[in-house]
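Complex shown without one protein chain; remaining protein chains in place.
Here the chain labels run A, B and C in written order, and each chain numbers its own residues starting at 1.
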Amino acid sequence: MKFERYGTGIVKGMALTLKHLFRAPITVQYPDEKLNISRRTRGNELVWFPEKCTGCGTCTKACLQGNIILVTHRGEESKFIVDKFELDSGRCIFCGLCVESCPYNALAMGLSYECAKYSRKDLVLSKERLAVSNDHQPSAYYRPQFDDQLPDQSLLLYDRDKGGQKLKFLPLSKRKRGSGA
Amino acid sequence: MTVAVNTEETGKKIAEAIPGSVVSSEAGSLTVDSKSLAQVSEFLKNTPGLEFDYLTVLTAVDYLHYFEVVYRLVSLKNNQSLILKTRVYGRENPTVPSVTDTWRAAYYQEREIFDLLGIKFEGHPNLKRLLLWEGFNGHPLRRDYL
Amino acid sequence: MPIKTEQFYLNVGPQHPSTHGVFRLRLSLDGEVVTDVEPIIGYLHRGIEKLAESRTYTQIIPLTDRLDYLASMTDNVAYCLAVEKLAGIKIPERAEYIRVIFSELMRISSHMMAVGFYLNDCGAFFTPVLYMWREREKIIDLFDMVCGQRLLYNYMRVGGVSQDVPDEFLPAIKKFVAEMPRYIGEYNQLIKQNEIFLARSKGVGILPKETAVNIGASGPVLRASGVKWDIRKMDPYSIYDRFDFEVPTGEAGDCYDRYWVRIQEMTQSLRIIEQAINQIPAKGPICSEVPQFFRPPPGETYGYIEAPKGNLGFYIVSDGSIAPYRLHIYPPTLINITALKDMMIGWKVADLIIIFGSMDVVLGEIDR
Partner (left out) sequence: MTLLDQFQLILKTAGWPEWAVYLTPAIVGILIIIIFVLTVVIVFIWWERRLISRFQIRLGPNRCGPEGILQPIATAVKILLKEDIVPEKADKLIHFIAPIIVFVPILLIFAVVPFGEGAILVDLNVGIIYVIAISSISVIGIFMAAWGSGNKYSYISGMRSIAQMVSYEIPVVLSIVGIALVTGSFSMIKIVEAQSIPFILLQPLGFLIFFLGSLAEMNRSPFDLLEADSEIVAGYHIEYSGMKFAMFYLGEYGVALAYSGIITTLFLSGWQGPLLPPILWFIIKVMLVFSLIIWMRATLPRLRVDQLMSFAWKFLLPMAVINLVVVAVEVLVLPAGLQWVMVILNFGLAAVLILLWSKLFTLGGGRVEV
């Protein structure tokens, strides 16, 4: 191995790092600034629409973890009435196969991605927790009907373009410096 | 395009060179007797026109009354492939000759099969469990393992 | 009086910053010179092959995500191709193109990780990794846009892909393809001619051509040794015969060649993506009708693709039920590390790390 370039390679590399010193940092400071996630995100907390669910159990068969517990009984006109619809989000792998398999659009993936809980019991989601609420919205994964309501994904690709799609940040809740959360 | 070689012709060639080695040569795969596997592999690697110098997948399937060890050979020179099979009977101590001398690609794959299916490869330089730990009881990929 | 010496054993791993996962190398050292190497694996064994025997064909797709977790998309493609081959399913034109685009994006992303961490192993303190992650994030954004997750995509389905790409996807990827060559140029400027890097990686860890073929190496490791063998070219699966691209090869088979082959492959992948964007049919079905619990005919098949790390194959035996009778995964990196002993003996500890780094090993795939 001979040194034949007289150190020009090192100088080139150092010039590049120097150039990067004056570029904008790519860091997004997460709890303060939040990027918009994909509209199709397979997020935490499945959304379940009780009025659409017929209790057919396709989703339980589709789940490769065997994670969805569905208990029904026959009601009037021999329709299924769901007594229990439960899943343990600690065991869920967010593959989305249950949403894909549901023939009645009664299931959708959630939109949230902050899944930490203080105890394992909280991870088990019951019927009430799975229903739609203000902070529990469905994502457009396999459910294109929700697509329009959701904000555009912020793509890093369009970061510093002029006139293009800018980075969009979700509205900051009270920004506190140094609080970390 | 990697062409699968005509197994019947190849089977005939092998049968001529090593009598009694070919069990069947139906379309798609070539089944040889496990006892002559070492010779067959040498033959397949070194015969002009075949020259299977590149072993890709080596696996085994448990069909309950026998194990089938599958080799997929590729010739980089002639761009052709061959699926070679051999059967081994018995569940207690199934043994197949190792092909690591011919293709070192078999080194880890044979160890893995030994680990997960319990087929012994005679002549393997270092036949130890690969993925599971020493002293693990049983061979998980057998169909009767619960 | 003879000096009494004894063998110096060193365990590199299972927890070590440069083993790229839970991998263990048991070294015998003479000073700093490696005299013997014994790789010990299995720390990440999850029994995916056994799990697959009790899952339906669709349910196995999320499992394949967990093989090579830096290139989940190609794992999905390989598995789906194998099942389609087994069941004789034709997939729609548009789905084929989407698959090609995503495979190549995945290849770029995986090579970025490989090259970035290889340079990190050489001692460049995280700068190349972060520069490459900047672009990798953009690729992952595209994946996220289409399939809703950033690491374990679960996007391909038997018979096509799970969902059509959204409208903003094609403009975004066009922009990506347009700006990417500049960044590859930057990576080259950063380190390619750096004297220290050259001194560290040229001539180190040579894998001769004959050994590479004999141990069944594949992917960039095989090509760096000078064997022009790329399944996309030699045995085109899917629609790869429609694209014009080159297969970069190395000469010496050393660490530098493996690095350089990967960088060149990134450029070639961009070429393929560009052609695919131009040829992709505007509208059309993206998945052929396959029932959720479908039963392929009894038989067996071996489907294989050129994954970023090499020849990835799935050997599937079907007995006509909804679950495969046997699923075997042929992991390229497990085969590639057969050569570790040949490449490492006689080199120093520092070389050992970069030789291992240049192999681009992902333990999820080795241990399955």
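Methods note: a contact is a pair of C-beta atoms (placed from the backbone, for glycine too) under 8 Å apart; a residue touches a chain by one contact, two chains touch by 3 or more.
Please read these numbers as outputs of a predicted model, since none were measured by experiment.
A.B. asks: Would you mind listing the shown chains in contact with the chain that isn't displayed?
C.D. replies: Per the touch rule above, the missing chain touches A, C.
A.B. asks: Sort through C:22, C:170, C:196 or C:323 and give me the one touching the missing partner chain.
C.D. replies: C:196
A.B. asks: If I consider the whole complex, including the chain that's not displayed, which of C:18, C:211, C:267 or C:292 touches that chain?
C.D. replies: C:18
A.B. asks: If you put the missing chain back, which residues of chain C would it touch?
C.D. replies: 8-11, 16-18, 31-33, 119-127, 130-131, 134, 190-191, 194, 196-197, 199-200, 202-204, 346, 348-351, 353
A.B. asks: With the missing chain put back, which residues of chain A would touch it? List them for me.
C.D. replies: Considering the whole complex, chain A reaches the absent chain at 1-7, 10, 13-14, 16-18, 20-21, 23-27, 29, 177-178, 180.
To be clear about the criterion, only the chains that are shown with their structure count from here on.
A.B. asks: Averaging only over C-alpha atoms, locate the centres of chain A and chain C and give their separation in whole Å.
C.D. replies: About 26 Å separates the centre of chain A from that of chain C.
A.B. asks: CA centre of chain A versus CA centre of chain B: separation in Å?
C.D. replies: Those two chain centres are 45 Å apart.
A.B. asks: In chain B, what residues contact two or more other chains?
C.D. replies: none
A.B. asks: Contact residues on chain C for chain A in the complex?
C.D. replies: Spelled out, the residues of chain C in touch with chain A are 55-56, 58-63, 65, 127, 131, 134, 137-138, 141-142, 144-149, 152, 154, 162-163, 166, 168, 172, 175-176, 179, 186, 189-199, 202-203, 292-293.
A.B. asks: Write out the stretch or stretches of chain A touching chain C in their complex.
C.D. replies: Going by the criterion above, the answer is residues 1, 3, 5, 7-10, 12-13, 15-17, 20, 26, 37-42, 58, 61-62, 64, 93-97, 100-101, 109, 139, 141-142, 147, 152-153, 155-158.
A.B. asks: Residue numbers of chain C touching chain B in their complex, please.
C.D. replies: 41-42, 45, 47, 49-50, 211, 213-216, 218, 227, 229, 231, 234-236, 300, 302, 304, 311, 313, 315, 317, 325-326, 328, 330, 334-335, 337-338, 367-368
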